[in-house]
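One chain of protein is taken out of this complex; the other chains stay put.
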Amino acid sequence: MRKAVALFLTIALLLVCIPNAFAARTTIIFWHYPQDEYSDAWWEEWIEEYNNSQNEVYVELEWVPMDGWNVKLKGAQAAGTAPDIYGMPLADAGRNVTNGTVLAFDEYVDPAIWEDLTDVARQYTYINGSYWSFPRYLEPSAMLLWRKDLFEAAGLDPEMPPTTWDELIETGKKLKTDTCWGLHIPTNEADIGWTTWGMQYGLSGSLALNDDWSKSRMSELEGYHQLANFFNDVYWANIAPEQAIYGYGSIDALCENRCAMLMTGSWSLATVLIDYPEMVDKIGVSHFPTPDGSYDHATASMGGYCVLMDKLTEHPQECADFLVWMFTRDPAVMYDFFERSHFSKFSPWKSVESMIAQADTYSINPWLETVMDTVIPYSIPEPIYPWEVTYAFGRAVNRILLEGYDAEEALRIADDEVNKYIENFGLAGQNLKN
Amino acid sequence: MKQNKLLKLLYLTLSAIVVLISLAPLIWMLMTGFKEKTEVYRVPFSFFPDNFSNLANYSKVLTHKNFPNSMLTTLLGASISTTCCLIINAMAAYGFARIDFKGKKLLWAYCLLPMFIPSIAILIPSYVVVHKMGMLNTMAVLIIPGVAQTGHIFYLRQYFLGIPLSLEEAVQIDGGNRVQALIHVFIPMSAAPFVIVGFGAFVGYWNQYLWPLLTISKTKLYPIMQQLAFFRTERNIHYGVQMAGSFLAAVPPIMLFMFFQRFIVKGIKISGLKG
Partner (left out) sequence: MNERHITGLTASKGPKRSRRQLTRQLRNNLEGMLLVIPALLLITIFAIIPMIYALFSSVYDVSLYTGTEFVGFENYQRVLHDTVFWSTFKTAFRYMLYVIPASLLLAFMLANLMIRIPKKAAGIFKASIYIPNVISGVITSVIFIFIYDYDSGLANVLLEKIGIKRIGWVTDTKYAMLAVAIPAIWMSLGGTTLIMLSGLNDIPTVYYEAASIDGANAFQQLYKITLPSMRNVFIYLLVTSIVGSMQVFELPNLITHGGPLYSTTTPNLHIYTHFINDTSLGYTVAASLVIFLLLAGLTAVIFRLISSEKSME
């Protein structure tokens, strides 16, 4: 009888204490929006691993729908309920630093970890003397994919993609049939603006704003004129749908025979390898064509994702510890991610890079060599100026296509819009990039 | 007589066409739910799916780890919200319509204020208020703020004012009190507007998206519109799945409507606007 009571009391005590043990754990809220199935699964599995590996901190991953992300984050920031950490595109680190909504990691990590960053990645995270984000991956935003079998059917050499804009349009005309478009390019203003960042820079030598963000100079830059006219030429050649099929870089359009050539980013390679394995042999990849065919200047921007820490978080050290555990403690964690992505994304961490280099990546991702040789070396980092500047360029292109303006005029209007925005929101002098 | 018959046939045909056009987008949604990705993208176009028994999309939606839970949660929340809405708004409408109390005119004017407040102006301030009240990530935050609606109170009050007093007075003459008058006469007479307000409250709760998006972050509490949003991903857009999910999410309000259809259709009119 006594033994039973003792056992009962012990169990009761344990039951009372164990929840308490959990209750003592600090909870970190982590917001992310779903991207690709493999990417989301990677987060969930490794976070569970982290939560199981120690008892002090519990990372709570909360998914937020993509089309509600902006309003939810902004609302939370306005009310003071922002999450401790959240995932954002790389360039948003810079934007949020300007906004003053993020906290630097310097005080909470061993500065030695940053030495593992590649130079490109460092440009995104090292701003004004501090480190503001943990980069997760990089990927070029604009390349040309084409269907080799459709090229053959049209009497074209399947291994020779167009390299100049004129060739691109001519090829598009030859490929266009009643049921299949020759080319697929972005058609909404936002996409037109950001997917061409690389080309904007590559053809002009600089981006829309001057160094101290006091003036917009799109109408003065050659590249912007050329790009605007390129979109115009494609539009009137009638080789691409005037309304994009399911958004920018819709690899489904290419794989479902809706178009023969596609402008898209390297994430599409993962989709082909995972969802359309039968198409792998039929698809070719190259850098996006340029006016003169050379590819030694930028044709793409290197986008990607990172994790930021909210300035008002109450657990900065715990957040930093978690992120260090995920990204820099053991390259195997990040390597797992890149493997799942079929090496269609690129590592911002040198140690992970070398691990990847040892894998048989070229047989897993047959296009990797092309991407690494002709696209990545010339890609530029994304600009961190406000989105309004990018949208203005998209609108300028639409003015030319839909309202018949000429490039000069449309770009001047864009400059006016941006200059007004600069004035209204006091942008001059805000450029934090050193 | 023949002309009459011909005319009647014409009217019926026209009506049938309008019904078809009206339901076409919903039928389209239903059809797409049965299509594979390739069928969805296929050119030339086919309205009907290749295979009506292709339940891949529907099963993907139904076996999604949170979809069934979300439907149930939303159903529960909608029911609670509807009940509270009916009780609180009807109480207020009755008070304003039937009782002469001090400050009534002033309070009525106060009650009408929200009609003029632009919802987008108070979206974030309301969010701040519920956060300070500690209601975030609870069912309460989805239910309580939406219960008192000036529009419903106005509508009910208008209807109550139109009910002849003589009926309630008859109860009083027979020796009953106000409560008995309410139960035996008033409420049964108000069945139609109650159904309309209740239905409106249910559908309003069911269809809300922006407010839950802001206030709910925990998966198990997602209302159905927010859960649906997860099928609209950045890449890999599969219309078949989106349409299947949307159709399933649209079914409960439609079913509820079909059930109460006669009341609702009859009750939609504006009283007191006779020319």
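A and B label the chains in the order they appear, each numbered from 1.
To be clear about the criterion, a residue touches a chain if its C-beta (ideal position, glycine included) is under 8 Å from a C-beta of that chain, and two chains touch if they have at least 3 such contacts.
Predicted model only: the values in this text are computed from it and were never measured.
**Q** Which of B:L6, B:L76, B:I183 or B:V265 touches the chain that is not shown?
**A** Counting the whole complex, the residue in contact with the absent chain is B:V265.
**Q** Of the listed residues A:R147, A:K176 or A:R399, which contacts the missing chain in the full complex?
**A** Hidden-chain contact among the options goes to A:R399.
**Q** Would you indicate which residue among A:P89, A:P158, A:P241 or A:P291 is in contact with the undisplayed chain?
**A** Answering carefully, the residue with contact to the hidden chain is A:P241.
**Q** Just name the one of B:V61, B:A78 or B:I153 that touches the chain not displayed here.
**A** In the full complex, the listed residue that touches the missing chain is B:I153.
**Q** Touching residues of chain A against the unshown chain: what are they?
**A** Residues in contact with the chain left out: 67, 70-71, 74, 77-78, 80, 99-101, 187-190, 241-246, 258, 311-312, 386-388, 395, 398-399, 402-403, 424-425.
**Q** Across the whole complex, list the residues on chain B that are touched by the chain not included here.
**A** Considering the whole complex, chain B reaches the absent chain at 7-8, 11-12, 14-15, 18-19, 22-26, 28-29, 32, 40-43, 45, 47, 88-89, 91-92, 94-102, 104, 107, 110-111, 113-114, 116-122, 124-126, 128-130, 144-145, 147-148, 150, 153, 161-162, 165, 168-169, 172, 178, 181, 203, 206-209, 225, 228-229, 232, 239, 242-243, 246, 249-250, 253-254, 256-258, 261-262, 264-265, 268-270, 272-275.
Rule of thumb we're sticking to: only the chains that are shown with their structure count from here on.
**Q** Chain A touches which residues of chain B in the complex?
**A** On the chain B side, the touching residues are 37-38, 41-44, 123-124, 127-128, 131, 136, 209-210, 213-214, 217-219, 226, 229-230, 232-237, 239.
**Q** For chain A, which residues count as touching chain B in their complex?
**A** Chain A reaches chain B through residues 29, 31, 33-37, 62-68, 71-72, 75-76, 78-81, 179-180, 245-247, 249-253, 256, 258, 267-268, 271, 275.
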